[in-house]
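Quick one: the structure is below, questions incoming.
All protein chains but one are shown in place.
Order as written gives the chain letters A and B; numbering starts at 1 within each chain.
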Amino acid sequence: MDIFDPAIFPVLAADGLTNGAVYALLALALVLVFAVTRVVFIPQGELVVFGTLTLAALQLGRVPGTLWLLLGLLALAAVLEAATQVRRGQAGRGLLTLAGAAGVGGVVWALTTWAAPLGWPLWAQALLTLALVTPLGPLLYRTVYQPLRDATVLVLLIASVALHLALTGLALVFFGPEGSRTPPFAPGTQTLGQVTLSNQSLLVILLSAGLMLGLFFFFGRTMAGKALRATAVNRLGARLVGISPASAGLLTFTLAALIGAVGGMMIGPSVALNYDSGFLIGLKGFIGAIIGGLVSYPLAAAGALLVGLIESFASFSLSAWKEVIVFTLILPVLLWRSLTTRHVPEDEE
Amino acid sequence: MNGRLVLSVVAAAVALALPLVLPLFQVTLLVNILIFAVVAVGLVLLTGIVGLTSFGQAAFMGVSAYTTALLTTQAGWNPWLALPAGLALTGLVAWLLGLLTLRMQGHYLPLATIAWGMSLYYVFGNTPALGGFTGLTNIPPLAAFGMNLTSPRAFAYLALLALGLTALGAQFLLSSRTGRAMRALRSGPLVAEAFGVNAFRLRVQVFVLAALMAGLAGWLYAHSQRFVNPTPFSLQAGIEYLFMAVVGGSGYVWGALLGSGLITGLREWLRGVLPELLGAQGNFEVIVFGVLVILTLQFARRGLWPLLERVLPQAPLRLLPERNRLPARQKPVPGTPLLTVEHAVKQFGGLRAVNDVSFELRAGEILGLIGPNGAGKSTLFNLVTGVNPATSGRVTFMGRDITRLTAGQIHRLGLSRTFQHVHLLPELSLLENAMMGGYARGRAGLLASLLHLERREEAALQHEALRQLERVGLEEQAHILAGNLPLGQQRVLEVARALVADPALLLLDEPAAGLRYGEKGELAALLRRLRDEGVTVLLVEHDMDLVMGLVDRLVVMNYGEKLAEGTPSEIRAHPAVREAYLGADVSGEEVA
Partner (left out) sequence: MTAQLAGTPLLEVRGLHTRYGRVEALGGVSLEVPAEHIVSVIGANGAGKTTLLNSVMGILTPAAGEVFYAGEPLRGVPPEARVARGITLVPERRELFASMTVADNLQLGAYTRRRGGWRSDLDGVYARFPRLAERRRQLAGTLSGGEQQMLAIGRALMARPRLLLLDEPSLGLAPLIVRDILRIVQGLREEGVTVLLVEQNARASLAISDEGYVLETGRVRLSGPAHELARDEALGASYLGGEGRAQGA
């Protein structure tokens, strides 16, 4: 059978679109994070894995290890923040920060340990997963990247890779080596003419499209979204209108983690993920992001969709080589970018 | 004998004794540390010196390791013959990757190496001829002096030799013409290209060199383990090599060994401790590595070696005996046209930053280019130096049309410049900084530099640089680090560096910016001396005191156009110039 068989082609295309939609979301997050903070956010894929595996743990009635990571980072971030405040002579505020963090941490701990064994419905567990994974973004920004804010892109990239490794190792500690799937949010199938599509695939495509529209609205219409764009366009200009780079960074990483967590729960039913799957998934988003030159959102999303499709067709005809094909794809993309990027000499005043 | 040399001898003696005195298990570990350090030395050159990075060094090791494994087990090659084959293949791959990515911003190379490291791992694992994920076994041992290096103790000496040669080559390279150019690349191509370095080609060369070092390590690794599988060549291994360089100190050759020792030793120890602690099996050490690297970047960005380096005795730079002088340039006859700008236009989008400017500079004169901020002086400067060519018009220098030439080509014709924001290599001595100016007068390439076959040329450069330092009055400080100079002297050092190129024309870009009164006075005295020696100078400057007392003629720019041209006294009396500087006299008008 070849891939153009009318019985096969639409199935592969639908698979490709489903995964491609998730990669596209990741690509958007990567472009956003890079534009606002200059961080090449390699650990984006780990946030996807944390999304899937946290939900899977809740499904089994276990307390997900994500909780301990969240609490640890919260404590560290609170101490760093309080120390900064004390150094500025605001000791009272520092204490307040510590107390606030302890309060929030306590509530999250109590809620998670109480709810985990109760076997809540899927949607409620999904919300709890979002509540556990999304804060990882800003906390990682505060503890890892903010102290490096004056560093070069290269140093930030090395820090990202280091963080990726640390998170992979922690995922292994928390979730063990086995792969997990999560249940589909929409079981069943739809038949459109000759083509049968799972409802979950439709949901993923619709949800991705919805999220992208939401982001489009956020960046185009809201003050916070415009402030992020402004920071990406001109960091100094943004500071001069009162946008603090740190709060822009925190917001960006919050969005990135949110996208990661949602992506993880969307891709969870179709692919079994384990602790170290995040890197591959994140990289596929990256190829999309690189197609967009790390600056163009529509090109990045389109590129990521293409990656999903290529991967889907490759996995049918050359399954063992699918990763090779996907990653070798980066070479012609880089060649294209290399030939189209105008060499700009750095500015000498 | 100096302290540094004593220390080196002691270290070498300890290194030679270690394989004999350590228990066998630790000798095996030592072999790995030495092999990994060879990889990390390549990353020091690439990351710490040039400012690029790669996560694909393990994959390069893999190419070479699999080549030797295949050739020795399947084709019956002698391992020593398989080494050049493996290196050739590794170099070829690196060259292609470099060509693809190194024209773009720095972060594309590491991203490409991530993808390449990832794919290669799957290629190794999925190719039956390469043994799939199980790998290839029965790789023959290396033989030397009629004996097989099967024991780790014997192999350790080979690994020591390999690391010793690699590190020595790297040290040689860093103290050479090419090494200085590599360091100059770190802050971007602008400075390097102004002295005739082909930045793109040099980056590709260093990337290939780093890959070849990884290739050498891969070959050693294959023959020390005597089997290969994909795991040690995975992306994760590639990441760990970068960690070694970062933690050890990516700007220092010996940081590579320190990092390799730390990470390899730590991994061994953690692999024993962590699974017990966590009650499960797995690569938990990556958590510690990740956190360690983040902390290193946050608190000791240059790595751990510099902390050690501070307490070690420093080796003074050795002056080589001068055997011949560098050939001098044929200078143009004073009074003849040297630089001609005709109807130059530079358009940026809708803005004409330079609009139809023409002037001529004759050999032997000092011409000042002045104008209010935003008048287009810097743009005009960039267009003469080849940094950003003109949209239309013509620039002629030394009788050649240079309108479309690159900065490096124009420099080789005899134009030498200084920078508005001082661009020196703060970690090098004044002498070495000045020698950078003579880059285009030497020709030793990467290979000659690596083997120190360019010592005659290096000696000539050293003495030329010393002469120019003496000319500007910095000879006393020749051996201190440029970063320790006050700004005034840094600017003077830039002038000396430009003079080492033996230029026909010296371009000074706001040499007085940021200087104090006293420093300005010294700079003016130096420039006056150079003028009296017949050096031709084009001076872009804001400081009127400096300009008026120095130049023969002035060109004044405003709104991208030439406003006036003439002698200092003509210019001072020029009403349009007074207006451009002091603004239109609106005090008589009603403004509210």
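Methods note: a residue touches a chain if its C-beta (ideal position, glycine included) is under 8 Å from a C-beta of that chain, and two chains touch if they have at least 3 such contacts.
On a predicted model such as this, the values are computed, not experimentally measured, just so you know.
Visitor: Using the definition of touch stated at the top, determine which of B:Trp77, B:Tyr157, B:Phe227 or B:Tyr559 touches the missing chain.
Guide: Considering the complete complex, B:Tyr559 is the one touching the chain left out.
Visitor: Considering the complete complex, identify which of A:Val39, A:Ala227 or A:Leu306 is in touch with the unshown chain.
Guide: Of the candidates A:Val39, A:Ala227 or A:Leu306, A:Ala227 is in touch with the missing chain.
Visitor: Just to verify: which one of B:Gly374, B:Gly399 or B:Gly534 makes contact with the chain not shown?
Guide: Of all options in B:Gly374, B:Gly399 or B:Gly534, contact with the hidden chain holds for B:Gly374.
Visitor: Tell me where the left-out chain touches subunit B, residue by residue.
Guide: Spelled out for subunit B, the touching residues are 350-351, 372-374, 486-487, 510, 512-514, 516-517, 542-545, 547-549, 559, 572, 577-578, 581-587, 589, 591-592.
Visitor: I need the residue numbers on subunit A that touch the omitted chain, in ascending order.
Guide: Residues 88-89, 223, 226-227, 229-230, 233-234, 236-244 of subunit A touch the chain that is not shown.
Note that in this section only the chains that are shown with their structure count from here on.
Visitor: Suppose each chain is reduced to the average of its Cα coordinates; what separation in Å results between subunit A and subunit B?
Guide: The separation of the two C-alpha centroids amounts to 35 Å.
Visitor: Touching subunit A in the complex: which residues of subunit B?
Guide: 47, 51-53, 55, 100-101, 103-108, 110-112, 114-116, 118-119, 122-123, 126, 188-190, 235-236, 239, 242-243, 246, 278, 280, 282-287, 289-294, 297-298, 301, 378, 382, 387-388, 419-421, 509
Visitor: Contact residues on subunit A for subunit B in the complex?
Guide: 40, 144, 147-148, 151-155, 157-159, 161-170, 172-173, 176-177, 279-280, 283, 286-287, 290, 294, 320-321, 323-324, 327-328, 330-331, 334-335, 337-338, 341, 343, 345-346, 348-349
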